[in-house]
Structures are given as C-alpha cells and as structure tokens.
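Removed: one protein chain of the complex. Kept in place: all other protein chains.
Residue numbering begins at 1 within each chain, and the chains themselves are lettered A and B in the order written.
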Amino acid sequence: MLQLKNLLLRNRFSVLLATLTVYLLVLVVEGAITGREARVVDFENPFFDLTMRDFQDFRDARIEDNESDFSSADPDVL
Amino acid sequence: MKNIVEARNLEKHYGDFKALDGVDLSIPPGSISGLIGPNGAGKTTTLKALIGLCDVEGELTVAGKDPRDARHKLMEEVCFIADVGILPKWLRGNQLIDYVEAVHPRFDRARAEKFLSTTEIPPRKRIKELSKGMVTQLHLAIVMAIDVQLLVLDEPTLGLDIIYRKEFYDRLLNDFYDGNRTIIISTHQVEEIETLLSHLIFINKGKIVLDAQMAELETLYTEVIVEPEHLAAADALNPIYIRDLLGKKAYTYEAVPRAQLEPFGETGTPSVADLFVAKMKEGKHE
Partner (left out) sequence: MNSLALNQFLALLYREVLENRNLFIGAPAVLAVLLFVFTAWIVSMAPEQELATAIEYLSVIFDGLSPVDMASIFMIPAIPFMMMLYFCGLIYLLNALYQDRKDMSVFFWQSMPVSNAKTVLSKVVTIGLVAPVFYVAILFVVYLIAVLWLTLLGFSYGVQVAGLGYMFLAAVASLALVYLSAFVTSLWLLPSVGWLLLFSAFAKRTPILWAAGVFILIGFLEDFIFGSQYLANWVESRSNPNQYFIYEFSDVTDRLLSYDMLFGVLVGSILLIGAIFMRRFID
C-alpha cells in the first residue's frame, strides 16, 4: 500500500497519469453501463422571442391610435 | 533531546542530474546551522525538502513530522524565508499581515507591527513598489512575529546591500534567537555568518562534505604556515589544502594532531572561508 502510494506520488507525471486513468475509467464504465451517447441536455428559454413580437403589436396599435407615421427602424427594447 | 532535523540518505534527481546524492543531516534543537556551498550544490533543494516544498527520496523527519505528508501541519512549527522577492507582488503590506494573522495560529500581530514601526516600510504600499531590502525586512517582521521552533533561511540576504545584511543578522540574533529555537541558514557568503553559527555544514554536488560543530573545528582542522625547511615533511602528512601566503605556504590539515604540526611553523585554526575553499577543492581531486 505504501509502495503504491510512493509510486503514484513519485512525480508530477505519475500523479497526472493516475488521475487521468481513474477519471477515464469512471467515464468509460459509466458510459458503457448507461449507454451514453452524445446526449445533449437542452434547456429552453421560454421568454426569448416573446418581447420583440409583443412590442411590434403594441407599437402597431399605437400607430393606429395616433394615426402617426414612424420610420421603419426597430429601436432596441432593452 | 531529539534532533529537530533528521535526514538519512536524501536523494533528488532532475533527469540525469543528481541534485541531492545521499544527504545525511542531524540538527539539534537550539543550534544555528550554516549550510554552505557553491551555487548549484544542493543548498536550496535541501532546505526546500526540509519543509516539504520539494519531494525527495529518503528518510526525513522535521520537528517530529515527515514534511512530505504533513507540510501544512509542519508549517505551524517552521518558518521559511527563501531568497528575497518571493512575497506576492500584488499584495500590500497590511494585507499580507491580515492574511498571515488569519491563517497562522502562532502569529502575533502586535509584534509584527512593532517591528515594522522601526523600519521605513510604508504599510499600504504594494510589495512590488518596495525595494528588495524592504521586502526582506517585511518578511522578517512577519517571521519574527511567529512563535516557531525552527526557522529556515535560504540565501536570505541575497542581493541586499551591506547595511541591510548586517541589520538582518542583528535582528535575527537579538529578536528571534532565544537559545531554544533552531535556525538553519544557507548562503555562499561564508564570512558574513560565521560568527553566529554553532554548526557548520558544507555541501557540494549534492553531498555533505563537512558537518561539524564550530567548537570542534579547532581540534579537527589545523592551518600551519610552514617554514621552507619543513615543506617536504609537511607534504608527507597529506594536507587537504595548500595556499600561498606572502611568499610562504599555508597548509591545512584534517584530523592531524596539532602537536605533531607545531614544529613546522606557526599553527592556527583555518578561517571558515579557507576551510570552505579547502573542502570544495578536495572534492575536485577525487
């Protein structure tokens, strides 16, 4: 046990090798058990396109109310 | 009492280069030891090994612990100053003191501040704006305020002018050393510290070439200014070093009784500097 410890802690390369070995072993074993593929865990942002569309409607309503003429450029909302 | 440092057969390789080649050390508590050697002799490697900053092979115990496994525990008992300029440059003096106060259980803030008030170091300046001498003073102020058994100094006065150097060693003796604490100093400037040492250790090419108490030097080594008619007889006793001295020759002997040498001429104890040169040359002949 002590010899193993001395071997692993001999120099920076042995520590790197030992760490990466354990790391890859765990990854591969877990990958094999769970059948992991490129599983992209995706999270949607529900609010992303809401604001711009609403602003268009809001502005169009205003234009009708005021019967005024606007230039076509969209200002930044936020 | 047990030795504070016990090292057996320390080895350290950098590729093919042997930085330490079987170093043995026994340093008793309360001593002031000088570890002296030329550049690249293994001084820094030895000192760093003692405090767990450098992995070595061999048996090593410092203050009852193996520094390789318990560096952070050991550092409660040991302080270390490496060659100047290793304090983090982006930190301010007062922030440094805050840090040490928080992490070191044996640090006495008032003592450090009292020490600093005797210097001209502006406490709020960044360390990179301080001169080399001030950085060393600041480091010394911190180390002096930590109540430790062992202080390890690696070329502490390298690059400092004579005034700072002298003050550094004065403070060390007067404010830090109390007879119980142990100090290990490495340097290649022998003359400057020889008066403070109680132990002398020479190291060359990763090997210890001399390990003696200062008091023993007198009985171990003799220097004779040999009269011309005795040169042949003097040569026969295997001097370890011969140097020219105002037209005469000074012979240095190891372990030859002084009484046996007295007939050759005036005898005395060689200075540490001469002994150092003698010991370094000795290695070359082999």
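By our rule, a residue touches a chain if its C-beta (ideal position, glycine included) is under 8 Å from a C-beta of that chain, and two chains touch if they have at least 3 such contacts.
Here the structure is a predicted model, which means the values were calculated and not measured.
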Where the missing chain makes contact, among the chains that are shown: A, B
Residue, one of B:20, B:36, B:53 or B:172, that touches the chain absent here: B:53
Option touching the unshown chain, where B:40, B:64, B:88 or B:159 are the choices: B:88
On chain B, residues whose C-beta touches the chain left out of the figure: 48, 51-55, 68, 71-76, 79-80, 82, 85-91, 95, 98-100, 102-105, 139
Those residues of chain A which, in the complete complex, touch the missing chain: 8-9, 11-12, 15-16, 18-20, 22-24, 26-28, 30-31, 36-48, 50-51, 54-55, 58-59, 62, 68, 70-71, 73, 75-78
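Everything below uses one rule, namely that only the chains that are shown with their structure count from here on.
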Centre-of-Cα separation between chain B and chain A, whole angstrom: 56
